[in-house]
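With one protein chain withheld, the remaining protein chains of the complex are depicted in position.
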Amino acid sequence: MFKPYFRDGGGPPPLSVVVERAARLEETDLLGIVWHGRYAGYLEDGREAFGRRYGLSYLEFRAAGAVLPIRILHLEYLAPLKYLEAFAVEATLHYNEAARLDMEYKIVNQKGETVTRGYSVQMMVGLDGVPLLEAPPLYLNFQKRWREGLL
Amino acid sequence: MFKPYFRDGGGPPPLSVVVERAARLEETDLLGIVWHGRYAGYLEDGREAFGRRYGLSYLEFRAAGAVLPIRILHLEYLAPLKYLEAFAVEATLHYNEAARLDMEYKIVNQKGETVTRGYSVQMMVGLDGVPLLEAPPLYLNFQKRWREGLL
Amino acid sequence: MFKPYFRDGGGPPPLSVVVERAARLEETDLLGIVWHGRYAGYLEDGREAFGRRYGLSYLEFRAAGAVLPIRILHLEYLAPLKYLEAFAVEATLHYNEAARLDMEYKIVNQKGETVTRGYSVQMMVGLDGVPLLEAPPLYLNFQKRWREGLL
Partner (left out) sequence: MFKPYFRDGGGPPPLSVVVERAARLEETDLLGIVWHGRYAGYLEDGREAFGRRYGLSYLEFRAAGAVLPIRILHLEYLAPLKYLEAFAVEATLHYNEAARLDMEYKIVNQKGETVTRGYSVQMMVGLDGVPLLEAPPLYLNFQKRWREGLL
């Protein structure tokens, strides 16, 4: 139904994590709905849950010598979220051989409707600020298990 | 140098407004740089300055019977902004005959480097929530003056 | 150990609700700890959980003809919260015959240490903006059950 953001050419199927939340009062604006800029935090909630689930959190990457700055953030708003409305954030990692993370997101309301879609691209960068040509062993091991269907 | 986000096929040249700011402490995160999600507010600062400059603010649109929800927000982060760093947000409206606003953004640091680029698409929607097929007279008049080179 | 913020002279004992959270990346600042201004949202998380638990939410009050603007917010920071650190927010309502809500807060970390304390005072105001001399029936009924020990 939706045009995919990333192509999965030959890699293993994507991995997803879902986290549940509800819209907080401070996230709304004068229109009575969640302000569009707050969704960056919702996607981050999904991305961080993914990192915790698969041992790829910010702190684990940093211990492995890499940080993961966001290079691209893309959001499509299909319907608003209201104050107190419950929703699920699904963060899905797509396989990529490069030293980057291609993540796709879907925010789904309680009726099962996708109210927001988006993606982010993060590049792996060394602690000295130099982009990495190859992912650290932490991630290469994760990818190996992914390819072997062990995740 | 950068690939354009919007094509200006036949319409008048785009209109820009620039607003100056500095990164606030609360906009930084534990990495010591501005958290990527805060840039939605920076773009909004540019977009709102544009609205005030051309009589197209949120309040003026609402008085004309329309709201302008963000449908797409896209951000590309080329370099970080640090605490207290001064920067300029340039918001540029591209001509479009449809009932929508295609706006492009550029954040430029004090060395003149573009540190962030992005765009937003807003659809014009009536106060009853139904998308408008045609822009309100407020905007049609603005477009007429734009085409006539009066802006 | 701590000096109380409110005196409970003659009323029933206070009522508390606890909500659990963890510090999100976007809530930290360049010092690597949660920015002090984010705690207003943490207290609100506790206050809103209290409202949902006792049928006194913002929406229920509004349906009863009243809003509850914050008049005083007071925060004491005893120790910082770090990125990902889990904590509990305890919101405690103290009995008061006036048309106001006196709420006290405690944020407790996983070691059981109180890292933040505070209180808020909210006045009940009609939808026309005029302060209420008496709480709406919604709240009077709640207070009656409270005094009767039914909560």
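Chains here go by letter, A, B and C, matching the order in which they are written, and residues are numbered from 1 within each.
Here is the rule we use: a residue touches a chain if its C-beta (ideal position, glycine included) is under 8 Å from a C-beta of that chain, and two chains touch if they have at least 3 such contacts.
Just so we're clear, the structure is a prediction, and the values are computed from it rather than from any experiment.
One of C:13, C:37 or C:131 touches the chain omitted from the figure, and that residue is C:37. Residue A:25 is the one among A:25, A:59, A:98 or A:127 that touches the chain missing from this view.
The omitted chain makes contact with just one of the residues C:15, C:67, C:108 or C:132: C:67.
From the options A:35, A:54 or A:95, the residue with contact to the unseen chain in the full assembly is A:35. Contacts to the hidden chain, counted on subunit A, fall at residues 25-26, 28-33, 35, 37, 83. Mapped onto subunit C, the interface with the missing chain covers residues 31, 36-38, 40-41, 44, 67, 69-77, 80. The chain not displayed touches subunit B at residues 24-26, 40-41, 44-45, 48, 57-59, 83-84.
In this text, only the chains that are shown with their structure count from here on.
Subunit B and subunit C have Cα centroids lying 38 Å from one another. Of all residues in subunit A, those that touch two or more other chains are 40-41, 44.
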